[in-house]
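The other protein chains are all here in position, but one chain of the complex has been omitted.
Naming follows writing order (A and B), and every chain is counted from residue 1.
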Amino acid sequence: MLDQQREVYKEEARELLSELEDSLLELEESPEDSELVAKVFRAMHTIKGSGAMFGFDDIAAFTHEVETVFDLVRNGEISVTKKLISLSLEARDHIRSLLEGNDIDLTKGAALVKSFQALVPSKTPAVEETPRTLPAENLSANSEAAATYRIRLHLVENIIFTGTRPDALLRELSELGACKVVAHTHEVPLLADINPENCYTHWDIVLTSTRGVNSIKDVFIFVEDDAELKIDLIDDGLSSDDELDYKRIGEILLDRGDISKEELEAILSQNKPIGQKLIDAKKVPQEKIDAALNEQEMVRAARQQRQAQDSASSVRVPAERLDLLVNMVGELVTVQARLSQAAASRDDSDLMAIAEEVERLTGELRDNSLNMRMLPIGTTFSKFKRLVRDLSGELGKKIELKTVGAETEIDKTVIEKLNDPLVHLIRNSLDHGIEMPEVRRQAGKPETGTVLLSAAHSGDSVEITIEDDGKGLDREAILAKGIEKGLISADAHLSDDEVFNLIFAAGFSTAKVVTGVSGRGVGMDVVKRAIEALRGSIAIDSRAGKGSVITIRIPLTLAIIESLLVSIDGDAYALPLSIIEECVELTAMDITNAHGRNLINVRGQIVPYISLREEFGIFDAPPTIQQVVITHHNHIRVGFVVDQVIGQHQSVIKTLGRMCKDVQCVSGATILGDGNVALILDSNQLAKKAEQMAE
Amino acid sequence: MLTIEQEARAPGSLLLKLRGDADVTGTTQLREALLTGLNEQNELLIDCSQTTSFDFFAIQLLCSAHRSAVVGGKKIRLVAGDLPTLKQAIRATGFARQNGCSLCPDDDDCLWCIN
Partner (left out) sequence: MAETESIDIHQYLTFKLDDETFALTIGKVREVLDFTTVTRVPQTPDYMRGVINLRGSVVPVMDLNRKFGMAHTDKTVNTCIIIVEIDMEGETTILGALADSVQEVLELEPDQIEPPPKIGTKLRTEFIKGMGKHNDEFIIILDIDKVFSAEEISTVQNVFKQEEVEA
């Protein structure tokens, strides 16, 4: 009984630890976000409390120490620095190892606690006090220290009807203390369109005041309903180590070229809120600072929204049950096809009506159950942020991971199986792709390298790319290695594409130094096999000095695809419907006109084709009129010639088994309504052949 | 009460003299004048030496005028003296800029560079 409860705790603790990691990484980017700090604190508090309840005393004790320090962060007595985040991430890892019971290093725990304690300022260790809310409100009650706030004010357009004058509001604010107002005017229309009585402006105000946040709120008391008001504490006047958040804004400005590195450093050495510093130094126009602050804000808001969506009501289901369900649905789809066929052949209208109904319901059931297995790939992406952070630190490089399309949904199993290949590819980019900061600087690139991870749906596949702005692939080195390893002959003429994709060949490695980070370069062929096991494809493109792009395509679901059935020599084959554009006739005339080349003219465009009959070794005479199924692959059109086109089919994919694993043009099989087996063709492989033949 | 006097200057240049209180009550009138002025002239000069007060809506309207000028390739400038009242109003409402506003970042002559 207790064991079961302990298991439940463990599950929940794992989730909390995962969220904790995400929150810590976010906090590093937005160190002044008090809500994130609160989130971190809450996570630790829960882990500690539940841990104690279920007998995980070591976890409870350790977490208590860390939680204590974060309480101080919450109260503004310690600020968020990179060191704090690094320590916290280590602490999280330690809690994880305590949880899983492997490699428990007790000395590590003690060392971490010591490091945390070193962060506590020697003045007031406010340790065992009860949790408080926004630090600013405390200050207004207890102290007279001047605090600096950032106020964002957005009034409704027709504010004038409420009788409120914006000037009056701004004036009242300035009475509370030193005040710098910045108006955002980008929504102000041109004269021709403007209604001069509307308010199109919103404001960013930096206010230093001893009166506390409540006094600020009082100013807006009568416009609460007509205004969006956000008050953030930037500098609570107590600690002097707010460098980090200022640096964040500074970095943004630096990146945008609004300020030079020397100027930024000079300003940071003073001790005022950066907004004030930069303005005083007349270095950057106010608007640009606010634009930078804006940027931060938008990113944060987007993240918060995503989090809100994630925590919507959900149910935990063991993965095996889901798999079982999907399997059964697959069987149902097959049987339903047979039912429809049988009903059609019996010419019984009642039966046909029922069969149609069953078909409709089965379709919905199929879609819904497959959907249940879909997860946004974002969860995988955020794990990589940690990886990149740690790894770039180890390598002494500056690297930023950007992600696009985190909301793209992919089948659960596919995500799990993609994890290792993606880790390897990213490590490769970091290790071999992105150069050291000095090298980058000399090359005129920004010191911080970027790795862009993106995911998007494309037809019935998902396309994942890993793009870096590193030094790219060395064509000559790869070519030389390929010849050396006997993968290609010395006089082979290969396109850039073909050379680059050699790195995926088995037995290939160009890493001159075997680094501990990504191991030997031989991993690439393993990656390729892993991707192909998912019926996907991987390719790499690169430009010397500029960077590389790895493109992975994976079919969205492993279970069912919409296909087009065709027949060749009496046998049925299935082609994935998503790649099919159209079908045209191929007459004997067309063949003669092509003069021995496998090309057909489709409304003016020449399309190469491959005769599947010939490909499959059927040398009987084809029918007089054949059909060409025109498909698209990576923006290229290719035709497959078949005898007849039969029709659409929902194909439940069955694997062919190990006996057929080396067969090139077939990727699986499906069972038709009449019980026969139809082979599912691997259009990628066939397309490649067609292209080759057309050359 | 706001009165607006118009005075032609060099060809293509028009002076608008604002007398009285420039506030929301006069904005419709002011808008008309600015709009017509920018449509017909290449340069608008605004003389606020006789203006006794400015409120936010007047400043916002000036902003709109400035935008329209930049977009239309025209110029709009403040003339006649130090204008402490106006500058105070621009600062208080947050329209002041250091080196130039976002529409004319390199222009030291920008309307909003009031230092």
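We take it that a residue touches a chain if its C-beta (ideal position, glycine included) is under 8 Å from a C-beta of that chain, and two chains touch if they have at least 3 such contacts.
On a predicted model such as this, the values are computed, not experimentally measured, just so you know.
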Full-assembly contacts of the left-out chain, visible side only, are chains A
Sole touch to the unshown chain from A:Leu233, A:Met524, A:Val607 or A:Ala678: residue A:Ala678
Checked against the full complex, the residue among A:Val182, A:Val223, A:Ala669 or A:Ala687 that touches the missing chain is A:Ala669
The one of A:Glu197, A:Glu615 or A:Asp643 in touch with the missing chain is A:Glu615
Where subunit A meets the left-out chain, the residues are 331, 334, 571, 615-617, 654-660, 662-666, 669, 671, 675-679
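Definition applied: only the chains that are shown with their structure count from here on.
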Here the gap between subunit A and subunit B, centre to centre from mean Cα coordinates and rounded to Å, is 48
Residue set of subunit B touching subunit A in the complex reads 24, 27-28, 30-31, 34-35, 38, 55-57, 60-61, 63-65, 67-68, 71, 89, 91-102, 105
Per the touch rule, the subunit A residues reaching subunit B in their complex are 160, 165-167, 170-171, 174, 181-183, 185-186, 188-192, 194, 196-197, 199-201, 203-205, 279, 282, 284-288, 291
